[in-house]
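Incomplete set of chains, arranged as in the complex.
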């Protein structure tokens, strides 16, 4: 940090954050955590620090995580091939076991540990605990195995954790009514959890600058998209490829009552703070 | 069930359980779950059913589990050799990762799921969540790697889960103050948790009949041992081998305020109910 | 109890009660207590024991009692003739005084005492306390004196007792708005109290097997009657005599929101447990 930024400037900057803190005070913000922000050690530190800060200023953060790279690594190690169909992982019985273990037993607990090192208290949960996420087999033309679609979200375990002073950290494996485990896409789960919690904001961390006119040119970033603009943007191909399901999650969340959703660039340190506590925000908001 | 056991006998037997239900009502009972009772499907069903019944009649059950066979299987699968020194698993960095995943991500979540199928609500926790179990490296002559000894147990996550109407199911991996994960012996952890919760009873499920005068002859079962008898029984070799650490856990738990500890035969269906709700009890109690 | 019924069978029978315990957990069950089950010492012991057990497993029992034989004995002793018109006691000023004394002062307090000897805490109440049952003179062709019909039930004293950890035991004498005491039929009062409490079950203990095709042959027991069947059963004379008002109470209770009512055979020990905690139930249910 530049020495010349003195305490007066510091205090002014902190002071400038006040209206944003007031806006989100006691509100729930769901953060879908993934990509570089999760694999890069320095970025991860910054995310952990940001979440603790948001917690301290009275914002209720719920962290939902995926863990694709770690799942792939473990599958490879045990000699199971990773197969993807239409962007979704084909999940047979052997795979769902590995997915569950890696997400709920490794990634989740490492995040709990990391957040606690920064001074918060965290509670690791998965969709099986307290039947938080009840799912059924994803319907569709192609059989994806144990890939599930959400039937019901029970917010009690999440709200209990918040009430107990913990940051809930959620692995998106779910249970069916008869106890079968299902793999749930983390973006989808985050969107649905945000809806059920009536969250103020849903933040999806990605490895891109946001939605851009030209996806190869970050300077063409579209800062704000209305739900009603989405069909047009799809037709013109501005929303395309991997952006389609992400934007669809956001649209669905907004329709079900989330006030605002944002696709932010997880490669920038403290992008969550920039989004929530400064006047510019970050990435593309869908409202 | 024999047809000739009619409803009158049924109702009498249920009625006879009353004084035991009264004794344990609203009390905490910690059950260390392991061995055949965990690997045999029928026995597992009976244990799940028993825990739900105890919950319904007002007994607060806390389930602490190990998972040796599943850990071994996964280690073998990823090509890591299982090493045991003096009955404790040598746990290098690779092993602790597998231990954590298997216990907190697989065994734990399957138990949550199984209990919920029987009608209870369960919450899977590990020692990392909310810093429930803080550990440090186990001191000793031989370096066992990431095998920990418990420094502090925080009962808040457990009591929160009970207050929320959940049966807490606990994997015994712990965190150090600086966020390192440690493997904790499940018997030891169960005993310490029982102490900190001031449990009424600590039940260790094993694959033996209990403590026997002649360990090969179940008819020589010693139903009750006082803490003060233990040194004599060790000297005479009646307590020997794998029984030594189990009995030591029980003695330690009793000394720290648990009212009663019992080593029961997990191979008998409903042995937990027999221990808690009948006049004979099961296995060997240490008081 | 037969020695040959060993602990494994015992534990299995207890385990089998689980789904029934789950069904009634935290639900209110109103038991109208009377007949042989109240005059026979051994049966009375079994009833007391059953109620305590149900309380311990989380079922909220409310006991409503009559006391005809004791009232008759006291009336005889003070030289007042017992008169019955259409199954209802003619109740002059002198009689209502004796009824009140015997029910609220003798029978009620003896039941409180008996239940407490079995380990529960009980609170004796009558319809006058806290204006729990407000009544007016029963209208009809024949003047029955101080026989009342219920105008209003206040559940607060009952719910306060339950919340305080007591089993409420209720004598069915009522007060009018201007403070006059009225005698209320205990079956009727139990049915009305069950309705106002939105009870899960109303159990009327009688000295018969239940509703039978042939009332002299218990093997012709009708286990279940739907409210809509009742007119037909009355027309065919299967419901006749003293069964008419009892069945009418049950029908009324079901119509006002009680989930299930049962006429059970109080002459069988533990018939309440059989009804509530086994798969066969007891007597005749009206649903």
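Just so it is clear, A, B and C label the chains in written order, and each chain counts residues from 1 on its own.
Going forward, contacts are C-beta pairs under 8 Å (C-beta built on N, C-alpha and C of every residue); 3 or more make two chains touch, one makes a residue touch a chain.
Since the model is a prediction, treat every value here as computed from it, not as a measurement.
Colleague: For validation: placed chains = 3, all identical. Expected total copies in the complex?
Modeller: 6
In the analysis below, only the chains that are shown with their structure count from here on.
Colleague: So what shape is it, when you link every pair of chains that touch: line, ring, star, complete or other?
Modeller: Topology of touching chains reads as a line.
Colleague: Do chain A and chain B face each other with the same patch, meaning over half of the contact numbers show up on both, or with different patches?
Modeller: Same: most residue numbers at the chain A-chain B interface appear in both copies.
Colleague: Would you kindly say which chain has the C-alpha centre located farthest from the C-alpha centre of chain B?
Modeller: C
Colleague: With centres defined as the mean C-alpha position, give me the chain A-chain C separation in Å.
Modeller: It comes to 58 Å between the two C-alpha centres.
Colleague: State, to the nearest whole Å, the distance from the C-alpha centre of chain B to the C-alpha centre of chain C.
Modeller: 44
Colleague: Centre to centre, by mean C-alpha position, how many angstrom separate chain A and chain B?
Modeller: So the centre of chain A lies 36 Å away from the centre of chain B.
Colleague: When you check chain C against every other chain, which residues touch at least two of them?
Modeller: In chain C, no residue touches at least two other chains, as defined above.
Colleague: Flag every residue of chain B that touches chain C in the complex, lowest number first.
Modeller: It is residues 1-2, 5, 7-19, 21-22, 25, 46, 49-50, 52-53, 56-58, 119, 268-271, 273-274, 277-278, 280, 282 of chain B that touch chain C.
Colleague: Taking the touch rule as given, give the residues of chain A at its contact with chain B in the complex, in rising order.
Modeller: 74, 77-78, 97, 100-106, 108-109, 112-114, 116-117, 121-124, 126, 128-131, 156-157, 160, 164, 166, 173, 175, 178-179, 181
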